[in-house]
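Can you read through this structure? Questions will come right after.
After this line comes chain A, so read on.
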Amino acid sequence: MIKINSKKCKGCGLCISVCPKSCLLFSEGFNKSGYRWVILKGKKSCISCGFCYLICPDVCIEVLHKI
Partner candidate 1 sequence: MKKLVKGNIALCEGAIISGLSSYFGYPITPQNEISSYLSRKMFELKKVFIQAESEIAAINMVLGAAVTGMRSMTSSSSPGISLKQEAISYMAGMELPALIVNVQRGGPGLGNISGSQSDYFQAVKGGGHGDYKMIVLSPNSAQEMYEFAYDSFDLAEKYRIPVMILTDGMIGQMIEPVSFNKTKKPKNKQNWILNGAKNRKPRSIKSLFVKEGFLERHNIKLQKKYKKIFKNEVKYELYLAEDANIIVIAYGIASRVVKSAIKLSRINNIKVGLLRPITLWPFPSKAIYSFAKTNKKFLTVELNYGQMIEDVKLAVNGITHVEFIGRGGGGVITEYEIFKKIFHIHNNSY
Partner candidate 2 sequence: MLLQNMKYLKKYFIFIIILIKMKKIILSRPKSLNNVVFSYCPGCGHGIIHRLVSECIDELSIREKTIAVTPVGCAVFGYDYFNFDVTEAPHGRPPAVATGIKRTNPDKFVFTYQGDGDISAIGIAETIHAANRSENISIIFVNNTVYGMTGGQMAPTTLAGQITATTPFGRNLKNEGFPIKLCELLSVLDGTVYLERVAIHNPKNIINAKKAIKRAFQCQIDQKGFSLIEIVSNCPVNWNMSPVDSMKWIEDKLIKTFPLKIFKDKI
């Protein structure tokens, strides 16, 4: 599972392009800086691979894993 900081996200879409499970998409609304931030569509389909974290240029993604 991942956690996305909606305030810091600049909506570049790089995470969406690398997600192997295609479980990321843009939000409907805009954040304070005027960007469509990225949201996690299906919590269950996320496999915590960390690709989105690796490519996020604004370090606004945290990857969580069940203990």
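The candidate set was assembled so that all candidates are chains of the complex that A comes from, given by their letters.
FYI, contacts are C-beta pairs under 8 Å (C-beta built on N, C-alpha and C of every residue); 3 or more make two chains touch, one makes a residue touch a chain; residues count from 1.
Note that this is a predicted model, so its numbers are computed, not measured.
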Legend entry - Pick from 1 or 2, the complex member that touches chain A: 2
Legend entry - Partner candidate 2, residues of chain A touching it in the complex: 1, 7-8, 10-14, 16-18, 33, 35, 48, 50-51, 53-59, 61-67
